[in-house]
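Before I ask anything, here is the structure I am working with.
The complex is shown incomplete by one protein chain, all other protein chains being positioned as in the whole.
Chains: A, B and C, in written order; residue numbering restarts at 1 for each.
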Amino acid sequence: MSGSTFNTFFKITTWGESHGKALGVVIDGCPAGLSLNEEDIQIYLNRRKPGQSKISTPRKEDDAVEILSGTFEGRTTGTPISLIVRNTSQRSHDYSEIASCYRPGHADYTFDQKYGFRDYRGGGRSSGRETIGRVAAGAVAAKLLKELGIEILTYAKAIGPVAVNMNAFNREAILSTPTCMPDYEASRKAEEYLAQCMQDMDSAGGVIECRIHGVPAGLGDPVFEKLDANLAKSILSIGAVKAFEIGDGCMASTANGSSNNDAFMSEHGRITKKTNHAGGILGGISDGSEIVLRAYVKPTPSIFSEQETVNTEGENIRIQIKGRHDPVIVPRAVVVVEAMAALTLADAMIGNMSSRVSYLKDFYSRGQ
Amino acid sequence: MSGSTFNTFFKITTWGESHGKALGVVIDGCPAGLSLNEEDIQIYLNRRKPGQSKISTPRKEDDAVEILSGTFEGRTTGTPISLIVRNTSQRSHDYSEIASCYRPGHADYTFDQKYGFRDYRGGGRSSGRETIGRVAAGAVAAKLLKELGIEILTYAKAIGPVAVNMNAFNREAILSTPTCMPDYEASRKAEEYLAQCMQDMDSAGGVIECRIHGVPAGLGDPVFEKLDANLAKSILSIGAVKAFEIGDGCMASTANGSSNNDAFMSEHGRITKKTNHAGGILGGISDGSEIVLRAYVKPTPSIFSEQETVNTEGENIRIQIKGRHDPVIVPRAVVVVEAMAALTLADAMIGNMSSRVSYLKDFYSRGQ
Amino acid sequence: MSGSTFNTFFKITTWGESHGKALGVVIDGCPAGLSLNEEDIQIYLNRRKPGQSKISTPRKEDDAVEILSGTFEGRTTGTPISLIVRNTSQRSHDYSEIASCYRPGHADYTFDQKYGFRDYRGGGRSSGRETIGRVAAGAVAAKLLKELGIEILTYAKAIGPVAVNMNAFNREAILSTPTCMPDYEASRKAEEYLAQCMQDMDSAGGVIECRIHGVPAGLGDPVFEKLDANLAKSILSIGAVKAFEIGDGCMASTANGSSNNDAFMSEHGRITKKTNHAGGILGGISDGSEIVLRAYVKPTPSIFSEQETVNTEGENIRIQIKGRHDPVIVPRAVVVVEAMAALTLADAMIGNMSSRVSYLKDFYSRGQ
Partner (left out) sequence: MSGSTFNTFFKITTWGESHGKALGVVIDGCPAGLSLNEEDIQIYLNRRKPGQSKISTPRKEDDAVEILSGTFEGRTTGTPISLIVRNTSQRSHDYSEIASCYRPGHADYTFDQKYGFRDYRGGGRSSGRETIGRVAAGAVAAKLLKELGIEILTYAKAIGPVAVNMNAFNREAILSTPTCMPDYEASRKAEEYLAQCMQDMDSAGGVIECRIHGVPAGLGDPVFEKLDANLAKSILSIGAVKAFEIGDGCMASTANGSSNNDAFMSEHGRITKKTNHAGGILGGISDGSEIVLRAYVKPTPSIFSEQETVNTEGENIRIQIKGRHDPVIVPRAVVVVEAMAALTLADAMIGNMSSRVSYLKDFYSRGQ
């Protein structure tokens, strides 16, 4: 089967392994005429690069993107956009341990079960580096969305037990803290917590929140292609994500209808909602309010502590995973969540254009 | 766009409105030779019917299914299976209120924004009756899965503030309580809570848990078609679901790697895991453990209390929604969650058959 | 696998067997607001009904269509349109012969090889009655296209050795001759030829031509989703079609570039072509000229002459097929070709709306 293609209209196909020659993505279905250069994409890729702080791996990753096709004189042509990032740090590590055992919390065992063998170097296709293609494509989707008035804001909402104080929300902190938290105080505490985790040879998880502004009402479809259903899939397709919420999410299950319903109101001929418990989607279709979603991320499975497991011979063993591990995945996953949200929205924007016969008549009567 | 088709191999297309002539589903891709009759499907449909208890609507729904195609002499032929349920209670209600206003928490507004108008009778396509097609198709998927050794157990885990005591888990209670809770004591308390909600002209939400037993390792694909991503989409595509969890879900975000990782162990040549925080899926691929997922359901948006809203003329108004409303959606949604899980699993079972060249060689060398 | 779904946007799923309870189709993705009633569809279905002439089967088929969902107050709602045609003449024939042998030129053998068994009554899913769903859906597509200025004309171009004289082209003859030929003289000769075939206990084939007028330039995509590639698939998916041509088709292979190239010309600011050897498509994209395609149809495989074959026990036998057979498929297949062309065009019309960023900006800036 083929599981590396995403979306229906703004379709992307990612490829590449952690320690192969390169990773990349082909975007097929980006409308023609979008101004696009490598810098537009590099900005996004840089956000997923490991920082210089104590909480991220010292591995140097250059991750310079190259546009191989699909643009001409600085604009997209409507044909496939091929993006490539060469793997530069292909040092010949000793992977004999990963090769011969099943690391807890990793996909080693399930890959072997599915495919009969695996590229064990650095996790192969199940490595976090797989997200390079997502982020590169997401950058293009985000640029398209920006042209259409949509902006996406994504940040770490919690790391381990440390949650952001939303009253102290500071947008600048997102890009300037190593945690990607929008709250300097919380970020400092989270860094302390992570330092403790590392000392304990352990790791932490966290929560990523994504808010999408400027979404017109009408996106998404009523049944299986609900906008929130597609967002859920896009977010859960990111490794290490274990839960997804839209709007009030889990909390809605303990609320009452009277408090959970968002009252509609009309002001100056514009219909809005007094509250947004729904998170911007009703019946699977965007309602014009801000879309709010959250991804819950598990702790990094690679830890320095000794763990019990099984080797490929089926023997019970104990292992201690060597190498570089981030104590938390969240900060680097923030831009991945943003990319997946952008890709999903770009698809919904295109898909919505044919919902009424009058739209088609309008379109074709204008000689396009 | 077309949003009423689900799955890639075991593909279903549902159709029908709450107060149209009928509702139904076409299953395209069910393998040939499955024993199937209407009773197999009716059993599932009956589980989503409103019960006789105080907590569900007194509306009488017969919902008798008819198989129109795709079987011959009691077995599926491999061609499309068309299932239909006639709407029998098409009483000519007074829908002028729904027609002219946007009910909070409902899809009235978003449908109008998307399509320009809507079938307002009983919610039209956004009605809970839309799930008839899902459940009918899910019954067929479940029957196929049973042939392959997979069984699915689904129940209400919480209603409003009342949660099941998992130590008192009682499988029989699921089908015999009006709440579908696996715990008689919790069910009784939940019923009391719901009675209070109704008295308060309010409604409640809850949590549905689904456990899938007998899943072989290897299902799902590593990147966008992760098994948990597809489950997330399938569950979020159900109206009123606001959050999805796999395994420990949200809780994983505050755990540490040392406690969240599941140690592999080998016993008698069989590899299993000591714990199952992952919920049966690693790297998007099933690991052979039980798959455990949860859906968080919002409170019924239709409540008797007066609410603020806007009418189709864009005027601020107050409404009181008349008619029959369940104070909680959860008990009737249990079988819908089970159906969507079954459909997703059936697709993954088929999709996994071609993961290795050796499987193809095997298959074709045997003259099939 | 699932092979009964067609198109990407204006998606249809057909179902039903020759002698099952009913046949039908679900259209998912028809834009909202299209005026539609059963009469619109019945007109098309009537065109595929056997006539009263000597060249078609005396079988009485009522084929009355019922719209089960997707319209409200005479207009499409944007949700799935479910159409059903009940099988009324389910006489309990003696099918023991078809059940136990493989008719030459039919799908009996291949169905058994694929599925292990088959619904042998009247051909089951491989019967010509399978096209009911196509024609019903095609009627809706054609109505949508008409709103957008596109009209499709389809007719028999040849039956056996008798070809239409295009200089004597008479549009009225198409619907008034039993052959669907646009030439009364040719039709009369074809009828004579068919009468001779019947006397010889034999059958004939023919050619169907389809011309699509009013297609805007820009439909189709440059590589795999070329408009002519999709038309080819749609036409070859009709049973008994053995070849497909676009424009000059096979003849182009013996032409020279200087004569085959169509010169562009500009008149009053409008660009057209002096000739149309290309058949309205260049590089897979419509060029604004008339689209011209042809389907080559094999002779009816059911003939009264004795034939050699094999039974399901693998024994060599001789059979004489009883029952009703048309001596030619072409006249009844004309409307099927038209339906498949309409469906393919409807999809291309929708798919083309997002080819430029400026189209999206336009669409969303107008508040839709």
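In this text, a residue touches a chain if its C-beta (ideal position, glycine included) is under 8 Å from a C-beta of that chain, and two chains touch if they have at least 3 such contacts.
What you see is a predicted model, and the numbers here were worked out from it, not measured in a lab.
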item: Omitted chain - touching chains that are shown; value: A, B, C
item: Option touching the unshown chain, where C:His106, C:Arg129 or C:Arg332 are the choices; value: C:His106
item: Of C:Cys180, C:Ala232 or C:Leu360, the one touching the omitted chain in the full complex; value: C:Ala232
item: Residues in subunit A touching the chain absent from view; value: 1-5, 8-11, 13-17, 20-24, 26, 28-29, 32-33, 66-70, 72, 75, 77-82, 84, 114-119, 124-125
item: Subunit B residues that touch the omitted chain in the full complex; value: 8-9, 29, 31-34, 76, 78-79, 144, 147-149, 216, 218, 222, 349-350, 353-361, 363-364, 367-368
item: Touching residues (missing chain, whole complex) on subunit C; value: 1-6, 8, 14, 102, 104-107, 109-111, 113-116, 125-126, 130, 158, 160-161, 197, 200-207, 217-218, 220-226, 228-237, 239, 242-250, 252-258, 260-266, 269, 271, 274, 278-279, 281-288, 296-303, 305, 307-310, 314-316, 351-352, 354-356, 358
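The rule is simple: only the chains that are shown with their structure count from here on.
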item: Required steps from subunit A to subunit C (each step between touching chains, minimum); value: 1
item: Interface residue identity across copies subunit A, subunit B - same or different by half; value: same
item: Length of the line joining the C-alpha centres of subunit B and subunit C, rounded to whole Å; value: 38
item: Length of the line joining the C-alpha centres of subunit A and subunit B, rounded to whole Å; value: 26
item: Touching two or more other chains - residue numbers and ranges from subunit B; value: 1-5, 14, 114-116, 125
